[in-house]
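Missing here: one protein chain of the complex. Every other protein chain is in place.
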Amino acid sequence: MKRSQFSSKRRKPAFQRRTASGAPPGMLCSDPGAHPTSMRVMAYGPGDLIEQPIGRADELRAIMGKYPVLWLDVAGLRDASTIGRIGEIFKLHSLALEDVVNVHQRPKVDEYGNCQFIVARMAPLHDGEATEQMSIFLGSNFVVTFQEALGDCLEPVRNRIRADKGQIRHAGCDHLAYAILDAIVDAYFPLIEGYGEKLDDIEDQAVERPQRRLLLDIYTIRRKILMLRRAMWPLREAVGHLQRQESPNVTQETRIFLRDLSDHTVQIIDMLETYRDLSLGLMDVYISSVGNRMNEIMKLLTIITTVFIPLTFLAGLYGMNYHTDVSAWNMPELTWKYGYLMCLCLMLFIALGQLWLFWKKGWFTNTWSAAKDGDRAETDAAEKTP
Amino acid sequence: MKRSQFSSKRRKPAFQRRTASGAPPGMLCSDPGAHPTSMRVMAYGPGDLIEQPIGRADELRAIMGKYPVLWLDVAGLRDASTIGRIGEIFKLHSLALEDVVNVHQRPKVDEYGNCQFIVARMAPLHDGEATEQMSIFLGSNFVVTFQEALGDCLEPVRNRIRADKGQIRHAGCDHLAYAILDAIVDAYFPLIEGYGEKLDDIEDQAVERPQRRLLLDIYTIRRKILMLRRAMWPLREAVGHLQRQESPNVTQETRIFLRDLSDHTVQIIDMLETYRDLSLGLMDVYISSVGNRMNEIMKLLTIITTVFIPLTFLAGLYGMNYHTDVSAWNMPELTWKYGYLMCLCLMLFIALGQLWLFWKKGWFTNTWSAAKDGDRAETDAAEKTP
Amino acid sequence: MKRSQFSSKRRKPAFQRRTASGAPPGMLCSDPGAHPTSMRVMAYGPGDLIEQPIGRADELRAIMGKYPVLWLDVAGLRDASTIGRIGEIFKLHSLALEDVVNVHQRPKVDEYGNCQFIVARMAPLHDGEATEQMSIFLGSNFVVTFQEALGDCLEPVRNRIRADKGQIRHAGCDHLAYAILDAIVDAYFPLIEGYGEKLDDIEDQAVERPQRRLLLDIYTIRRKILMLRRAMWPLREAVGHLQRQESPNVTQETRIFLRDLSDHTVQIIDMLETYRDLSLGLMDVYISSVGNRMNEIMKLLTIITTVFIPLTFLAGLYGMNYHTDVSAWNMPELTWKYGYLMCLCLMLFIALGQLWLFWKKGWFTNTWSAAKDGDRAETDAAEKTP
Amino acid sequence: MKRSQFSSKRRKPAFQRRTASGAPPGMLCSDPGAHPTSMRVMAYGPGDLIEQPIGRADELRAIMGKYPVLWLDVAGLRDASTIGRIGEIFKLHSLALEDVVNVHQRPKVDEYGNCQFIVARMAPLHDGEATEQMSIFLGSNFVVTFQEALGDCLEPVRNRIRADKGQIRHAGCDHLAYAILDAIVDAYFPLIEGYGEKLDDIEDQAVERPQRRLLLDIYTIRRKILMLRRAMWPLREAVGHLQRQESPNVTQETRIFLRDLSDHTVQIIDMLETYRDLSLGLMDVYISSVGNRMNEIMKLLTIITTVFIPLTFLAGLYGMNYHTDVSAWNMPELTWKYGYLMCLCLMLFIALGQLWLFWKKGWFTNTWSAAKDGDRAETDAAEKTP
Partner (left out) sequence: MKRSQFSSKRRKPAFQRRTASGAPPGMLCSDPGAHPTSMRVMAYGPGDLIEQPIGRADELRAIMGKYPVLWLDVAGLRDASTIGRIGEIFKLHSLALEDVVNVHQRPKVDEYGNCQFIVARMAPLHDGEATEQMSIFLGSNFVVTFQEALGDCLEPVRNRIRADKGQIRHAGCDHLAYAILDAIVDAYFPLIEGYGEKLDDIEDQAVERPQRRLLLDIYTIRRKILMLRRAMWPLREAVGHLQRQESPNVTQETRIFLRDLSDHTVQIIDMLETYRDLSLGLMDVYISSVGNRMNEIMKLLTIITTVFIPLTFLAGLYGMNYHTDVSAWNMPELTWKYGYLMCLCLMLFIALGQLWLFWKKGWFTNTWSAAKDGDRAETDAAEKTP
């Protein structure tokens, strides 16, 4: 079930319209590659609760109106006719249903006469996947949710309904819609905290060992944060809109909970912006580290080359074949007694002189012990700061 | 019909005013290089439909007012007098007509007494071309559209009218104008999805093989996205304006469709912004990859140079011509029995020592197998992440 | 008359206050380096027109009030007393007159009891010069314009008045003010289109031949665009303000023209922003191209160095003077029959081996034919795209 | 007690939700790793004051209502039942209490019927730690504060109450809440001034000695500034909200103090933005300095290599073993009387020629004395500036 986020072949395209371009607006064209449709209904009041799978949409008519809250949960969007049938039963607008099967909507709240149509995007269950669209219709006595596939983050809500925990069984449809949105938003936190930890790791490595894969790691996190921002910014607006607008479907009590939810979305956006800023900073650190690395390589090359080149020249000089016997001016050093020793001493002197010069310019410090120095200096600074 | 987007000679200038500077405002000066003008009319009601080409503008008078909806579709803007004549027949304002022939308007909605003047820009039919201006006059019983050339993205709308599919034949002029705008916006989706796929490709290559043409590819996508943003941001405003303003020409029913259309424009802007951000990130990745590449080249140069330079020096040293017969101090090694072998061993020792040092600093890992390591590490990380 | 934009000595400073700091507000201090003042008057109604130069300001009293529209055009701001006299005749506020001679105002519209004071900035007639301030006083029956020097972009307006073309002779002062502003805005288009063409040129060169002067070209365009933005953003606000405010001097008819003018300013701003974005992108492309260039230089250096260094070492090795006659261990190869040939073969093998390795890593492709490959690949891509 | 900000192991995660995902909203789940809970109460009026630790929450009932102001200060959030009990006693909303124990809230002000719920974040007592959440409930006759651990920046407030200094004893609960917020904001100033000094240090070093640890220092300051911005921007909004909203709990007199406090938060934000901008600029300076450093290394390498390579070639040339006895064309120089001297002179000439060329191109100036030159030039410039 796990997918690598780097294999572009298997990657789900980030945006795709499933309705054929040019179809009349409001026509339902389901994606043949979508998951098969299954339905589950929970209907409850303060006293009683039924929970059952539904085979055909028309079975709903038997339950409708008998419980204060009816939650129809549709997973998988392949069966357009069933979705259309649900639309007829609950009187959902055709444009809204078109948005349900076009699973790349931005989060939003639209008013349609009898009901609110809320689009949210669920955090991916597995890192590296795209966000999943959750469409919620909030009516006076029903909540209909559509999700792309089975498996979601709403199990805690269902458990609370089953166990009659908290006030959920005693509240209306608006509270259920709030609880669903709250569960969706809550599911973002561990994901984003994971990015934070990954950024910490990258930070530790960026200076010590600026390897090539760090570049990709930073870029990947940036891309994922971008994806989550795209899901979260409009959700914040949508929740704020739901909280403020005058609608009989949303009670005053629920508005306080929605304000709290709105705070949570702002908190997530805050985290995302922070991590985005940090990832940009890390990119700078990485690029600089690579530059530093290059600097050290160049230094080493320069030290060794410039130390040996004059020596090699000297050696070459005394390798010339001028005939010492023809003229006393022709390389008399070659015939001196200590000529070779003098030559060696000269070479040693040149080499040491150069090394001393480099040492004075502080090249060695940086090259070999920069990291440890840096850490030590930092620790010192930290201890001196009050 | 295909044009390369890099041949600046053939590229259509992005902005150009066709009216001679200084002409009185509202005067029609058609561009002599514009496409020849042709006209087509569709007039329909719930029951009947006529569709026919029009030779002279005055032929319109025979049809006007006989059908609930009259759609005059003008393609090609070369014939200023015909356009002027149409303006007279439908009582269009001269400033609006001037904007029709100046085909570099930003999308907008202007109110002129009897009609709305809407400017939109159509996505190019072929990648690499500029957007095309579509000017729409929406009156109480007519829609007049002007486009730059024959060939557009409105065929699905015409087919829906012909086949009496959906509610288009039963609705008024405002619905037709909406349908035209919707078709224009829909045509952007495949274009932008194409950019997304191209960015995915570039991402795969940027790290593995950072070739020079990637730079151009990224820049070209940035430029195209800029062009589309310029077309889409004001269109969003224009659609929002159309939806909100109090005008008898736009019914309440159509406003709901316009809200849906507005969502689509926001979705496109969202995609464009995302791809813009990604392309900026890719530029960073590309530049870093080039830096990494340079790093590896430098490493190789440094390894080979620093390994061989001391050896070459040694070889040069024993190539010196000091006379060994003059003095026992002059290069006695040359006359030792195992002198040569000792020299070779020394060289081997120096070379291996250096290589060991480089291996310890981790240079070899990065140089030869960074890419595979990176991928493997990433895959591991992906598998470990829950 | 042409000036290079790089000679800072001759460049006109972008900002300069001519009033001595500390002078009382509203006092006229003309700049002694300003152009000499000359005046011209056009007075007209639907039927008649006079156009004549004016020597002394008081000559105006003879014409004032006799025509529906009186346009006094003052060029050159050296003569403060004349300007003050004009102020008295038309009852212009002293703060506004101070702004007239301080020619570095931002475009704006100020209300002063009897008249509107409009500041606009004219596009430079010659590329590389600064924008020129145009101050317009719009009264109920007069328009007074002040410009820095003779020579402007208003000749088309004057010609329209002379030829009685369009509605200008039949409209009031507000239409004249609009026509002047429209001519000013129109004059920006060719200038900005020139930048677009220059950016296209730069783009073509940035990848092929990233020469040093491109850097300056990009920077210069950025600076000029910055200058024009500074002139155009506030002008847009000013025109919008003029259009919306309730003033008896501006008729409803003229407001429609001002809306059109406002669209033009937005279009210019749009172009400027686009070119600004493109110039930033080109800077990235340029910097990357320089990096690529460096990469290729490094590759060449590395290939030649690493191929020859081992060979040179080998040659040096066999240039050592170990005495082959002392010991059989001392370089016996030198006395072998095919020793030299073997040595040559070894060298050839090492060189070819290295070249093969580089070829396998794809270094040669990039170094010599990257540009052509890039183009070809791009063309292919363009042809494959539908 | 001091912690290095670089040891990611010991670093407190920046964001963490303590409530198990899926718990019903408003349920208190304290973090088992939180500090143990302790309580302290100060109750005072103009005349009298009691200050005492509280063991059990119910002891509060004896004091409540007997003094104009009752300040309950809770430190440590481990004991959820005690916190719940306090909530019952003061009738605090369960959603607010949930925010109290989830210590990663953004600063905000929420209205809950009888009281305001204010969240602020305290500056870390020790550099390198995270900000600490301070939750304040402001009722008509009580102030309840919750902080994460013992030890805060509120001691000056307590001392003012004890010493009856200023008007605090004579004012109501709103003034106490203001005083607490003011103390929290004041505690940020020394922290941020410390960053300013550190940036000054870094600036001095970035040009002179661009060491690797500077990179980390700049990045760390950026991260800390980001953290403080996250605490301060919403606090500004919250204080502004508190100042403007119509609430009986906040008197007109206190609103003037809150306006002053709001000014302080704006001042802090101003400082943070300034330091953020400067740190970005310093990153550029650092990267450029590293580039300059590389430039100098390259120059040195180039000078030495290009000076010696021709000489070494010449030496090698005359080291060739062409037999001078076979032909007069074979290296006759070797047998000339002054051949060796001529060769040495040629070498000297080549070397000096190259050095002269480099000197003319100004390489030496930059390489060895750039820093001192730079300083001197700057000082000169500063002295010449009026």
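Quick notes on this structure:
In this document, chain identifiers A, B, C and D correspond to the written order of the chains, with residue numbering beginning at 1 in each.
The working rule: contacts are C-beta pairs under 8 Å (C-beta built on N, C-alpha and C of every residue); 3 or more make two chains touch, one makes a residue touch a chain.
Keep in mind that this is a model prediction, so the values were computed, not measured.
When the full complex is taken into account, the listed residue touching the unshown chain is C:Met298, out of C:Leu49, C:Ala80, C:Ala149 or C:Met298.
Here one chain is not drawn; of C:Gly76, C:Gly139, C:Gly196 or C:Gly319, the residue touching it is C:Gly319. Interface with the hidden chain, as seen from subunit C, comprises residues 2-6, 8, 11, 13-17, 21-27, 93, 95, 98-99, 104-106, 108, 110, 112, 126-128, 194, 209, 211-213, 215-217, 219, 222-223, 226, 230, 283, 286-287, 290-291, 293-294, 297-298, 300-301, 304-305, 308-309, 311-312, 315-316, 318-321, 324, 331, 333-341, 343.
Panel shows subunit D; residues 153, 155-157, 159-160, 165-168, 179, 182-183, 186-187, 189-190, 192-193, 196-197, 200-201, 203-204, 207, 256-257, 259-260, 263, 266-267, 270-271, 274, 277-278, 281-282, 284-285, 287-289, 291-292, 294-295, 298-299, 301-302, 305-306, 309-310, 312-313, 316-317, 319-323, 326-327, 329-331, 362, 366, 370-371, 373-375, 377-379, 382-383, 385-386 of it touch the chain omitted from the view.
In this text, only the chains that are shown with their structure count from here on.
As for how the two copies subunit A and subunit B face one another, under half of their interface residue numbers coincide. Comparing mean CA positions across the assembly, the chain most remote from subunit B is D. Put simply, subunit A has to spin 145° for its C-alpha atoms to lie on subunit C, with the angle rounded to a multiple of 5.
Put simply, the C-alpha centre of subunit B and that of subunit D have 39 angstrom between them. Residue positions 287, 291, 294, 298, 301, 305, 309, 312, 316, 319-321, 331 of subunit B are each in touch with at least two other chains.
Taken as a contact graph, with one node per protein chain and an edge wherever two chains touch, the assembly forms an open path, each chain linked only to its neighbours along a line. If you check each pair of chains against the touch rule, the ones that pass are A-B, A-D, B-C.
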